[in-house]
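My questions will all concern the structure given below.
Only one protein chain is missing; all other protein chains are in place.
This part shows chain A:
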Amino acid sequence: MMNKRSTTQSVILYALVLALVIFCVFPFLQILSTSLKHPIDWGNPSLIPRVLHLDAYKELLGLMPAKEVDVPASVQRLLDNPALSAEKKQMLLDKFSAGGDVFPFGRYMLNTFVISFVTGICSTFLASLAAYAIARLRFPAQSLMANGVLFVYMVGGVLLMVPLYQMSVNVGLASSAAGTIFSLFLIYLIQTLPVAMYMLGNYFRTIPFSLEEAAMMDGCSRVEAFWRIIMPLSKPMLFTVFIYCFVIAWNEYLFASVFLKQYQDFQTLPLALQTLFTSKNAIWDRIMAASMLTLLPVVICFMLANKHLSGGLTDGGVKG
């Protein structure tokens, strides 16, 4: 007979679990709540906005109708002058438009998405090859290499930041936007590879070797067996590793802040958010909406990874 919990024990347990969940979720709820509040509602301590105010989101996503330009009468008279060229008129108008007020959220999101996606794909691919070698092949200094890659985590990013930037300047990469982004991509790759390798290596070890042997008996070389048997069987873990690398690159701030400082157009979201916080656009609802939109892909990624992690693909292959 299993021991049944008493009612009191159950209540205490659930209360503790609830407290923990609230503790973890509260900041997110606060962000969500503020992002949906109208400026007049900011003083309201309740998490539920009095009126649902989506302007911040609309503005960030570029869904707001173009603002009417409020031009003083004297300037309007100038504009009415037919002798003035259309180009000049536009320049005049721009001075009074709200253009400088717009935070190019879409562009930052695209920047971040591209670098995170490429990092995720490349890191997963390279990690799968390396992890297979470490998990399955025998070669000199195998365990040294397997453990050696984890040394990357022994040195903090802050210590590496300046030398790495210096290196990219020395090799000439930092002199162009493309080169800078490439160096950043290399850094993200190195940052994510060890854990990706570790995760995949452990997963590969759970796939019975006899499946590869069977493929070899069926006429596959070792490389073919890897692509046709190991990789399809590792889909859940490959996906998880991809998500891990994607999220690391998505949230990375330290290196991006150094490398992309001078390339405003190529900044990533964490960096852009920091800029937003300190700019004249630092309005609560906009900051919170931007944070929420930055969080969203990460949350979606984790939900997907969670769904994929539950299924074991190797079931039924071998008698065990």
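Just so we're on the same page, a contact is a pair of C-beta atoms (placed from the backbone, for glycine too) under 8 Å apart; a residue touches a chain by one contact, two chains touch by 3 or more; residues count from 1.
One rule holds in what follows: contacts and distances are computed from a predicted model.
The UniProt record for the undisplayed chain lists the protein name "Carbohydrate ABC transporter ATP-binding protein (CUT1 family)", from the options "Putative spermidine/putrescine transport system permease protein", "Carbohydrate ABC transporter ATP-binding protein (CUT1 family)", "Aspartyl/glutamyl-tRNA(Asn/Gln) amidotransferase subunit C" or "Cytochrome c1". The missing chain, though absent from the display, is touched by one residue of A:104, A:179, A:208 or A:297; that residue is A:208. Residue A:216 is the one among A:133, A:160 or A:216 that touches the chain missing from this view.
When the whole complex is considered, the residue among A:229, A:245, A:258 or A:287 that touches the unshown chain is A:229. The chain that is not drawn here is touched, among residues A:63, A:155, A:299 or A:318, by A:318.
Contact between chain A and the absent chain runs through residues 208, 210-211, 213-222, 224, 229, 232-233, 313-320.
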